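Contents: one structure, followed by commentary.
Complex shown without one protein chain; remaining protein chains in place.
Read from first to last, the chains carry the letters A, B and C; within each, the first residue is number 1.
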Amino acid sequence: MTNQFSSDTAPIELKDLYLPVMAEITDIKKMTELETLYTVQLPDGAELGHKPGQFVEVSMFGIGEAPFSISSSPTQRGVFELGIRKVGMLTDVMSRYQVGHKLGIRGPFGNGIDVEKFKGKDVLIVAGGIGLVPMRSMINYVIDNRDDFGRLIICYGSRSDKELLFVDELKQWTDDPRIEYHVTVDHGSPEWTGKTGVITTLIPTLDLDLPNTVTCVCGPPVMYRFVLLALKSKGLPEGNIYMSLERRMKCGVGKCGHCQINHTYVCQDGPVYHYPDIKALQEAL
Amino acid sequence: MSMNLDINVKHLTRVEGHGNIVVNMKEGVLEKAELAIVEAPRYFEAMLKGRSFHEAAIITSRICGICSLGHQMCSLQATEAALGLEISKQTRLLRKLLTHGATLQSNVLHAYFLAAPDLLGVGSVFPLVGSHPDVVLRALRMKRLANDIGDVVSGRAVHPITPVPGGFTRIPTEKELLGLKTKLVEEMVPDFLATVETLKALAGAIPSFTRETEFISLRRDDEYALYDGDICSSDTGTIGIEEYRKMTNEFVVSHSTSKHCKANRSSYMVGALARWNNNHDKLNDAALNAAKELGLEPGCCNPYMNTIAQVVEAGYCALDSVAIIDELLSDGLKNEKANQEPTRFGTGVGSTEVPRGILYHEYTYDRQARIVKANCIIPTGQNLANIDDDMKKLVPEIIEESKEDITLKLEMLVRAYDPCISCSVHMLDVDFVE
Amino acid sequence: MAQKPRVAIFDFTGCEGCELNQLNFEDQLLDILAHVDIVEWREAMDDRAEEYDIAFVEGSLSTPDCIKRINEVRRKAKVLVALGACAVQGGINGVKNTHPIEEVREEVYGDDKYLFPTLPALPISAAVKVDYNVRGCPMTQIEFLKVFTALVMGKEPIEPTQSVCVECKLNENECVYSKGMICLGPVTRAGCNAHCTNVGQYCTGCRGLVPEPNLAGMREILVEHGLSVDEAWKRLQLYNANELEGLSL
Partner (left out) sequence: MVQFFLESDRIAEFVAHLKGHKPVFAPHLKGDKSYAFSLVEDPAGVVLDYNRTMHSVKKYFMPPREKLLTFDLTENSCEGGQVEPVNAIFLGVHSYDLAAVHRLDHNFAEGQAEKNYLTRRQGAVFIGVSYEPDQYHFSGSVGIDPQDTRGFDIFLTKLLDGYVLEVLTPEGEKLMQGLDLPAHETGKPARGHFQQHIYVPQTKLNTVMAAGYDNEIWEQTAKKCVGCGTCNVVCPTCYCFNVEENVDISATKGDRQRSWDGCMLRDFSAVAGGEVFREGLADRQRHRVFRKFKYLSDTTGKPWCVGCGRCTAYCTADISIVSIVNHLVADYEKTVVAPI
């Protein structure tokens, strides 16, 4: 047995996983009372090089660091987008930032969606609330590579019509003949003419080519169980279901332990999981 | 100035705790001249009832943040006397060092932050940050170092941690004590001398006023008594601390949530000036020189000079702390465990000189070492009657001055006593018409 | 920042040790003053102000007059920070709440016990909304600086939720239980860097209980280590009488 670390002379050349690069906010769009869309550019126009479903760790010095999904599609070059909901300390400070402000960025992290698995298939996206932020990356990826995929079906649920995100894009999706867009809100305002009810009410009415449909689900923790039930009772094979999970995380690189669900690290093996891989995991859903 | 005067200073500033000054003169007759204590009552004696001997000093330390160390020392003495716990020489020396540190820090705080603004004619220390930055920095440095003594020896200067019945939970290391000594010698001593210079320039602003007064303090034959000793009155001499009730005779007055005290006259004074008058023969040269520089003489009956006596004491404490550290180190520090095996369960009295004067705690313990009865007599309470007597003599003497000047002199008088009002209201609750 | 935040400091029923701790920032006091304008502080200055951005409040509420004053402070303050155990939990003053009020008055006033009105000692939050806490008895200096810088930077201060044990163990202190003492560290909120156990004393719980404390578990620990159930409860009450009000072991 040798002592593989005994050498005191040759320090290993390793990347500092915790050191962010500084990126600039180039555009800010307020989407709702709480959610804002930030366009971010890396130094020298470098590409982030992400996959749909991946996330970055965003640093604000003196304030902290938190994970946010990349909302833009990899097909969008030069910049990327983050859709952020104001919920606490970091996101509150961030909501006061202006164009030109610099953020620290680490990533992209996580496995992201394996788009190959969706190619040639009908793509069903089920997004609840802020879950649309990461799913939008996939949606736009499909739209930009439209011929590689079959149908694109989007089910989107929101607490109220005032909280709908990306409203301009929602309109385009409604109008696009190649997108089947369904939306429901829990509580509609008097002006709301669309469906009301929780997101699961959208699923039974869908007309799906079951074996050929692959779905990705993302939303608040309580949503998963009910959506799964609905999908399964619809008859969708379990192997066709992917889901993007959220856990507390501190490092994004599989070290800090916070995001562990049993043996898997959400930041490494997720956030996008193939349902058969986690269905047996207690605590995952 | 007419012969009618009505002064009502609500929530006097730059004193610790809440007090009002009320003076009333009608047709040349002084109807009222008093310091009304309106601090909310705290009920410490009642709170102590039923508590374990481990907790007594922890609780009583919270009577007052400024005097927390003094309360702790006094409380530990009372507990140790009641439970028959002997303490070692090292423990006593460390406690003396702590007492010195606390006296030093409190006296410096009072002189620079609370009293100096009066002498300079400003409302607080903050304007001095701009106008006299070197003086403020010096004050901060001295306070820091005095607090360092508390931090190093007792774990924390405010509400000390390590002193427990029978000893300490942690003994400072030799290195820590040497560090303190170096700083005392290299920083504190020059800063003290500079303080004397600064004050000398301001001493002219100290009002001259005298009133024959009885002074009460601790006294020891072998040293300047701060941590422990016998009770000494400038009128009647020395008695043991167990007989403290004879010297305090607490009584209730309607204008104060704090009880008043008297011994041989209608009132008496405790604090730095009382200690100076009773024990100046035990001071070291540094202190005696400072006294000479600042015009403080034995038998001084001007209460405004209390601030000066505090500064003189600060010099004593700084240098005597060095002597204590030397003694501790030459004896060799021992990692002693606190002696916490009671040998009896009864009543015990403790008494310490806190910056504002002599303090007494008396506890009675049951057989489970829980308190059945507690009594704490606080210096500010003892001074209240004396302050009232001073005011009654002072007001007619200065009645020709403007109301502002009278008010200022009265405020300065009260502040000179450095009253610690949170301490004083451990007992009473009176309904005030404010 | 365009204008320096105006800061006011108030004291209610307490020992004023927390305020004193502010005066004890010898090393940082000037930095602190560089960031803010202190507009009212009775213990250190004469001025009285009409409004302020941040009010630091020390002490607990224990007379009807206190309640009147705190409401006024709240009205004038944009942000209100409770300083120290008395303000945050009622502190050691709360011990008086654990005795029947009749008994307390009798102990103190003797025959005159009916002369004076009194209230239980209450935390500031019992009367008005408190935005942030700086815990400890006296308030923990490092936490004050953290809250202070957070407010100056315009971010929310984070209140620790783990136990003192965590900090104590991070410092690799010998557990005081193994020295035959008891300790409230397991259910006391961290943030003091285990100040007391660092110097060999037990944690008396001055920073208040952790969220959702397992009190039955804590009682077992104390009783296993030699306290009676009654004594165990008293020790827990020292700083937490208000939170434990109505509970028993």
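Simple rule for what comes next: a contact is a pair of C-beta atoms (placed from the backbone, for glycine too) under 8 Å apart; a residue touches a chain by one contact, two chains touch by 3 or more.
The shown structure was predicted, so the numbers you read here are calculated from the model rather than taken from an experiment.
Colleague: Any idea which chains on screen the missing one touches?
Modeller: Looking at the entire complex, the absent chain's contacts are A, C.
Colleague: Tell me which of A:Arg77, A:Lys171 or A:His258 is the one touching the absent chain.
Modeller: A:His258
Colleague: Touching the hidden chain in the full complex, which residues of subunit C are there? Just list them.
Modeller: Interface with the chain not displayed, on the subunit C side: 28, 31-32, 34-35, 145-146, 148-150, 152-153, 158, 161-163, 165-166, 169-175, 177-179, 183, 185-187, 200, 210-214, 216-218, 220-221, 224-225.
Colleague: Spell out the interface residues on subunit A facing the chain that's missing from view.
Modeller: Given the touch definition above, subunit A has residues 1-3, 5-8, 10-12, 14-20, 22, 59, 61-65, 87-88, 91, 102, 104, 220-221, 246-248, 250-251, 253-258, 260, 262-263, 265, 268, 282-283 touching the missing chain.
One rule holds for everything that comes next: only the chains that are shown with their structure count from here on.
Colleague: From the Cα centroids, identify the chain that ends up most central relative to all protein Cα atoms.
Modeller: Chain nearest the centroid of all protein C-alpha atoms: C.
Colleague: Could you tell me which chain lies farthest from subunit C when each chain's centre is the average position of its Cα atoms?
Modeller: A
Colleague: Give, as an integer number of Å, the spacing between the C-alpha centres of subunit C and subunit B.
Modeller: Result: the chain centres lie 25 Å from each other.
Colleague: Per the centroid of Cα atoms for each chain, what is the distance between subunit A and subunit B, given in Å?
Modeller: 65
Colleague: Centroid from C-alpha atoms only, then distance subunit A to subunit C, rounded to Å. What do you get?
Modeller: 42
Colleague: What parts of subunit B, by residue number, touch at least two of the other chains?
Modeller: In subunit B, no residue touches two or more other chains.
Colleague: So which stretches of subunit A touch two or more other chains?
Modeller: Expected reply: no residues.
Colleague: Can you list the subunit C residues touching subunit A in their complex?
Modeller: Against subunit A, the touching part of subunit C is residues 153-156, 158.
Colleague: Spell out the part of subunit A that touches subunit C in their complex, as residue ranges.
Modeller: 62-63, 88-89, 92-93, 96
Colleague: Please give the residue numbers of subunit B that touch subunit C in the complex, ascending.
Modeller: Subunit B residues touching subunit C: 11, 13-18, 39-43, 45-47, 49-52, 55, 58-59, 62-66, 68, 109, 113-114, 123-126, 129, 137, 140-141, 143-144, 147, 155-159, 161-162, 164, 168-170, 252, 422, 427-431, 434.
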